[in-house]
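Following: one structure in structure tokens, then a few remarks.
All protein chains of the complex are present and in place, except for one that has been dropped.
What follows is chain A.
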Amino acid sequence: MVRVSGYQLFATTVLFQLGTTVIFGFASPAGRDAWIAMLLSAFIGMFMILGYIALMNMMPGLSLVEWFPKQFGPWLGIPIAWFYPLLFIYDAGRGISDLKELVPLTLLPGTPTWVILGSMMLVIMYFLSSGVEVIFRFAGLLFPIIFFLFVAEILLLLGSRNVHFDNLQPLLGEGWGRVWKTVWPFGILQTFGETIEFAMLWSFLRKPGQLAGINIIAVLVTGVTIAVFDMLAIMVLGEGVFQRNIYPLLVLLRQLSISDFLDNLDALGVMYFMTTIFLKISLHLMTAVLAIQKLTSAKSLRLPILIVTVTTLWIGSNMARNVTDHIFVGTRILPYNLWIPLFIVIPAILLMVAWIRKKAGTAL
């Protein structure tokens, strides 16, 4: 039986939430107030996650896809539950699509994308077949390294004389309007709503009592980390570049120079971005695989892993014509059509049903 320690769950949650968000410059439409938008999203997102945890506590030991049949009955519950693994696969496909844009732009301009994505997918397949425990351990191993790099980056940037605190002012100069627009729905859903996937994994926690605490700390760490990077990017690059660039943090890394010897560290930056993307895609797919296993009561994970990885590879390579298209879908279409219903509306209904059932004492 897989058992996961509190630290491992914490590390996995933080790295999952950071995922691609750090690279794309979170909440850049909010301009110089992006960091405020970030903190606000983290705050609201925290309550949303606490809502998921409340559901978890009402149905102890059950995972996400088992909640719905339990509360809504099998005829309604199972079809609803199927939406989630499909969404996770789609989200993983978006991760692959991110890579498809990022790698040729930064590391390998001439290499065909199918080689890049295919090789990554093979590694992911190996990772998934190692099981949940290895994924958690991997995150536990990666977390200190990534945060060491973050701290090193921040210190080097602060020492680089490129930081202009004036760029942050005026605070909220254009009011709450654009802040709120980035917070809702994208800010909350992209980073924190996706955490609902962890409902597939929470039952592995060794001490279930720690669940809420771990998640609160994890959300705070994520929120502060991204906010700090947003602030740094704005201070170094200014509002204009920060808003217009697709990968502002990569431009930020390019400003680094260690005594004129180590320049252009962005290639190294891309390496650790890719590591977090890799982990995020793997978690999307692992939860999808676990969900499919639960729904079909398959004995072996092999077939689900094969199906899921191949599908993801196909979706990821074909979903977007170019990066603008990709980001447009990601920020304008996906949140409204898939995320709001699946991350907020259905869990909210479920919470109400479960709560009423509990009051009435008639859980199925």
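Keep in mind that, in the parts below, a contact is a pair of C-beta atoms (placed from the backbone, for glycine too) under 8 Å apart; a residue touches a chain by one contact, two chains touch by 3 or more; residues count from 1.
Keep this in mind: contacts and distances are computed from a predicted model.
Only one of "ABC-2 type transport system ATP-binding protein", "Spore germination protein", "Malonate transporter subunit MadM" or "Ion-translocating oxidoreductase complex subunit D" fits the UniProt record of the hidden chain, and that name is "Spore germination protein". The chain not shown here is touched by just one of A:76, A:115, A:152 or A:333, and that residue is A:115. For the chain missing from the display, the contacting residue among A:54, A:105 or A:134 is A:134, taking the whole complex into account.
Touch with the chain that is not drawn comes from one residue among A:14, A:80, A:237 or A:274, which is A:274. With the whole complex as reference, residues 5, 7-8, 103, 107-108, 111, 115-116, 119-120, 123, 126-127, 130, 134, 137-138, 140-141, 260-265, 267-268, 270-271, 274-275, 278 of chain A touch the missing chain.
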